[in-house]
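All protein chains but one are shown at their positions in the complex.
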Amino acid sequence: MLVRGKGIGCMWYGIGNTGLPNPAAAFVKVHIDGSVTVLAGCADIGQGSDTVLSQIVAETLGVTFDKVYIKSGDTEATPEGGATSASRQTYISGNACHFAALEAKENIVKVASEILKCDEEEVVLINNTAYKNGCEDKTITYKEIMLGLKSRGLLAIGKGQFNPSASALVENMQGIPYATYAFATHIAEVEVNTETGEVTVLKIVAAHDVGKAINKKNVEGQIEGGCLMGMGFALSEKLIINNGHMKNPDFNSYIIQTAQDMPEIYPIIVEEESGEGPFGAKGVGEPALIPAAPAIINAIYDAIGIRFTHLPLTADVVLDAIKKKEETK
Amino acid sequence: MKEFNVIGKNVIKKDAVDKVLGKAKFAADMKLPNMLVAGVKRSEVPSGKVININAEKAKKVPGVVSVLTYKDIPGENIIGIINKDEPILVEDKIRRIGDAIAIVAAEDESTLEKALELIEVEIEETQGVFTIEDALKEDSPKVHGDTNILAEKILKRGDVDAAFKKCDVIVENEYSTPVIAHMFIEPEATLANYEEGIITFYSSTQNPHYDRGEVARMLGITLNRVRSVQATTGGGFGGKLDISTQCHTALLAFYTNRPIKMVRSREESMKVSSKRHPHYMKFKTGATKDGKILATDVELLQDTGAYGSYGLAVITRSMVHAQGPYEIPNVRIRAKMVYTNNPMSGAMRGFGVPQVAIGHEGQMDALAEKLGIDPVEIRTKNCFQTGSVTATGQKLVDSIGIYETIKKAADKAEQIMDKEGK
Amino acid sequence: MEKVKISFKLNGENVTVETPPNKRLLDLLREDFELTSVKEGCGEGECGACTVILNNEAVTSCTVLAPQVDNCEVVTVEGLGKDGELDKLQEKFIEEGAVQCGYCTPGMLLSAKALLEKNPHPSRDEIKTAIEGNLCRCTGYKKIVDAIEASIEE
Partner (left out) sequence: MKEFKYYSPKSLNEIFKIFEAEKGETCLIAGGTDVMLEINSKKVNPDVVINLKSIDEINYIKEDNEFIRIGAGTTFTKLSSDAVILNSARALAQACSKVGSTQIRNLGTIGGNIVTGSACGDSVSALVALDAILVIQSPKGKREITLTDFYSPGQKSVCDGCYHNTPGIGKDEVLVEVYFKKAEKNEFSAFRKLGKRKALAKSILTVGMSIEFDDDKKVKNARISLGAVGKHPYRVTSAENIIDGKKLSDETIEDCLNEISNIVIANIGSRASCPFKKESVKGVAREVFASIIEQSSL
């Protein structure tokens, strides 16, 4: 028999290292032609930090995304970015890049205000142009501004660094472990085959408070990948270790999810902006994974009335529990 | 809301074009003239004492350029991202299967394979510890120093014992989660080169600056003579935060003055890279009959395997998060993390939080059931809001979106999921 | 060891090469032709990172012996797209956010390409079947399936 159930899982996740300093830094240089180079220590492992950091710099400087070139993760060129871990890079390296761009922008705004004959506060930088607030029809190009810098003997360079405002955990671990937290809720729908113990995850709704989504597709990509990793955690993944020997060190016997196992996933982005984050951003990398497994376990309970507490819930474990429950009836 | 031009927009990922063209260079794709390939001779026993390493036969194989052991390390032979406890090459004590004993550089793969087979390592196997229970026994063999406890901590707020007396319902459950592997699709690799006094290496890594520091200390040279570059990296999920191939390739490049490439096989990667800490957890949670949680008492036992890696970060983070995203006035979390001769546990997506979430979310549903209220309702009733105080005494002041996520997820689920349920 | 001389069509061009027979197609492509888009993830046919198109079908090149492709036709990602233009699939992978770490991407593209060549209007389930042998640990597959779906010609 196939029976369905729904379950919910929630989580919170502190962004950055726990109660420890974990700074990151970046350099920004705006070139004479209006293109931009960002140097950031932050390692992009595919999650898309190069893209997100470039977006932050582009927005800050008022240039288009394509103008920004980023060099990341090269110790000879880039300052420390710290580890790509703890869902910290958008928040911490993001702020570092934001601050570096702000510093590089100082001379740009100064010169633009001189050319536009207005106060610095009135300068609007957008789409590789500048204008006086309210006079959108009278724009000057970034190139013109940069030539202005050149003739005045000025450069547009900036350095930025950021360390979240956390504090050490002291007696009984009291303190401020993180400056900000991400939150999430997943609701899963599963189908349990009561005769074979197989569990199929049909749908997952995944709502994530990420502060501000700098890049929605990237955020969704993290959420969707997290859902499948969470499914593996709940249902299939386990390294079998016997007296220190690993019995299944391969893709054949350590079971991660395939495209065929993918449920329908509905990512929902909630934007409770964080005061300290760049444009309000927090993080999503690890939060994406965390609520999926509890939601699935609770959905299985909803379906068959068995509360599992030891992972993973492979078919044999589920069927065994179903049979035991039938026997005690 | 403020309008943005680039923020919040789906721009083209910076790396996407090179990746769809197959042009992105991962470390294993790189090549330099005169390059050698390298590999590691590893321990096949989980616990033991190295009596003798004989590499003479291996060195005589034509095409073998260098065979190195711990004796060849000019600087410090110890690494670790938080606590330094792992040798780059084992000196005497074997602590796990896969401990690195010797490294080889050769002209080609088949010569390398032959050489690794010919290295003779005499090991006296010793009794290991493989369970947390055994590790905690007073007379157990010790993996490091004179205790197997890497860390033991307590987090406390309020008075849980007094609070449980005021609870109308209490649920107690034990939970466990297994050893989990990252399974990034790209196995670790490094290409290293030593030229003009600068050691340069390109690696699959999540933390190039940390890698630089470890290589510099190993070689006993200053940081400005080491260049660590992150190659295109094929996923990490925490598994590429530790040193993998960086030190070994750098050491061989340092000695041979030739470019060195080392690429792990899938099996080697899985056996040697860090794993998600297995957890054994006890949760006791109590609430009033109207569903307000008053207290939670949690005990965590965690196995970090042979080395600390990110263990100290995992124990702290898991404890801080064990209450879940709920305001609970009385909290006690006790945790112990132990060394064993199992594979090394370290960082993996969530650092202990996915494990404790199995506990706190299991408890929420168990409480809801006992109280006869809806699982969604018990969560909205208890979740953090602006002004809530966490178990570490932190007052949450901004960006507290948990309630919103519960509401939005529940609304969407209502729309799209089978109303019948079963 | 006695080398074997083989000729085959590689990304549209006729090539001839002498190879030791105990070489995998994966290594032949990476080493002899420097087509490093073909990735090794497991060496056991279980992850699909080394997928190439062999005689119009997606196969794992780690389980093919190099001399077995004598007289065959092999396509790698380097052979997708024409005249410097991206293939529609490549375009959609970029647009839909189907690329994260990128290690599975070439294999994914080729599995999808082989499908579309045979079946220009596949269903979502057929797409999933086509890429079931390509493991991805980053994306959760959704955006990959979306991208393949989006690339289907009207």
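Order as written gives the chain letters A, B and C; numbering starts at 1 within each chain.
By definition in this document, a residue touches a chain if its C-beta (ideal position, glycine included) is under 8 Å from a C-beta of that chain, and two chains touch if they have at least 3 such contacts.
Quantities reported herein were computed from a predicted structural model and do not represent experimental measurements.
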Neighbouring shown chains of the undisplayed chain, as defined at the top: A, C
Hidden-chain contact residue, picked from the options A:Thr51, A:Ser236, A:Ser274 or A:Asn298: A:Ser236
Absent-chain interface as seen on chain C, which is shown: 1-2, 4, 20-24, 43-46, 48, 51, 54, 57-60, 62-65, 67-68, 70-71, 111, 129-135
Touching residues (missing chain, whole complex) on chain A: 193-198, 236, 251-253, 255, 257-261, 314-316, 319-320, 323
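What we mean here is this: only the chains that are shown with their structure count from here on.
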Farthest-lying chain, centroid of Cα atoms versus that of chain A: C
Of B-C and A-B, pair with higher C-beta contact tally: A-B
Length of the line joining the C-alpha centres of chain A and chain C, rounded to whole Å: 30
Distance between the centres, which are taken as Cα means, of chain B and chain A, whole angstrom: 18
Shared interface positions of chain B, touching two or more other chains: 10, 12-13, 15, 183, 233-235, 237, 266
For chain C, residues contacting two or more additional chains: 41-42, 44, 47, 97, 99-103, 135-138
Complex interface listing, chain A residues touching chain B: 3-14, 17-19, 41, 43-46, 48, 50-51, 54-56, 58-59, 62, 64-65, 70, 72-76, 80-86, 126-127, 169, 172-177, 180-181, 183-187, 189, 203, 205-209, 211-218, 226, 229-230, 233, 237-239, 241, 243-246, 249-251, 254, 256, 264, 266, 268, 270-275, 277, 279-280, 282, 285-286, 289-291, 293-295, 297-298, 301-303, 307, 309-312
Sites on chain A touched by chain C in the complex: 45-48, 217-218, 220-221, 223-229, 250-252, 256, 258-260, 262, 265
Residue ranges of chain B touching chain C (in the complex, touch as defined): 10, 12-13, 15-26, 28-29, 182-187, 232-235, 237, 265-266
